[in-house]
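Before we start, here is the structure in question, set down as structure tokens.
Selected chains only, in their assembly positions.
First chain written, first letter: the chains are A and B, and each begins at residue 1.
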Amino acid sequence: MDKQLIYKQITEFWMNSIPFNQELGIRITRFDSEESEIRFDWQDKLIGNPLQKILHGGVTASALDFTGGMVAAANIIDQLDDMSPQMIQSSLGKLGTIDLRTDFLRPGRGEEFIVTAKVIRSGSKVAVTRMEMHNEQGQHLAFGTGTYMVG
Amino acid sequence: MDKQLIYKQITEFWMNSIPFNQELGIRITRFDSEESEIRFDWQDKLIGNPLQKILHGGVTASALDFTGGMVAAANIIDQLDDMSPQMIQSSLGKLGTIDLRTDFLRPGRGEEFIVTAKVIRSGSKVAVTRMEMHNEQGQHLAFGTGTYMVG
């Protein structure tokens, strides 16, 4: 099967089938092994600090974790010899977060939030990724580092 | 004002006024400077992996972050000379997560999740806390370490 088509199907599956991502309103805007990206809009239900109207830190961590997992997944798929649906499903089934560090740089304010992720260590068993979250004004809100089981 | 009464009011405020905690169904079951605890029940909307029916890693990170912040807050309040509502509100307004590490030990399965937090470094400006998440069967699901601005 064609790689772009596979990526498109995985993107659709992830956008429609992960309940908590749907709660957060996460849209996958780039799914690629070089860099992956998601976006989500401000919603009042995501508030963590009612006095200051800022995102709950866990929303930020959730978005960083998912985006890091996405780019790790794209790297798994890129390394497969056999891109059959069974092989892809089996490979993605091994994906899991081992640990995640989130650095909160500025209060989570904005109308739209953009999270990008890159792989900094790619192996057959473990991948390490770096993530960044900005708002629509380009303010850098958070950094993340994630370690994922990939094989 | 009496410390237990103050703690009770803050607990009620946090349980009723933080939208994202309400989404997660977080109940504060112990608010204390020695150890704080929250609990939340399984909900399908918290699923992160639809194939395996396990919690989204971000749900775990959210719960750890909030519980660590709670125990840090209890330590701030304990150190206040003046426990007036104005002083407490001003002190808690300075609370913010600087960084958070989440270690995922086992897949997030269970009917109820219990998160506890203790302070391991307590200062006038920064507090560091350790958190643990178990399920109702006592399985240890996650560890966390958080660094919080407290002054």
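Remarks
Basically, a residue touches a chain if its C-beta (ideal position, glycine included) is under 8 Å from a C-beta of that chain, and two chains touch if they have at least 3 such contacts.
Being a predicted model, the structure only gives us computed values, none of them experimental.
Copy number for the full complex in this structure file, with 2 chains shown: 4.
Criterion: only the chains that are shown with their structure count from here on.
Centre-to-centre separation of subunit A and subunit B, using mean CA positions: 24 Å. Of all the residues in subunit B, the ones that touch subunit A in their complex are 17-24, 44-52, 55-59, 61-63, 65-66, 69, 89, 93, 96-104, 107.
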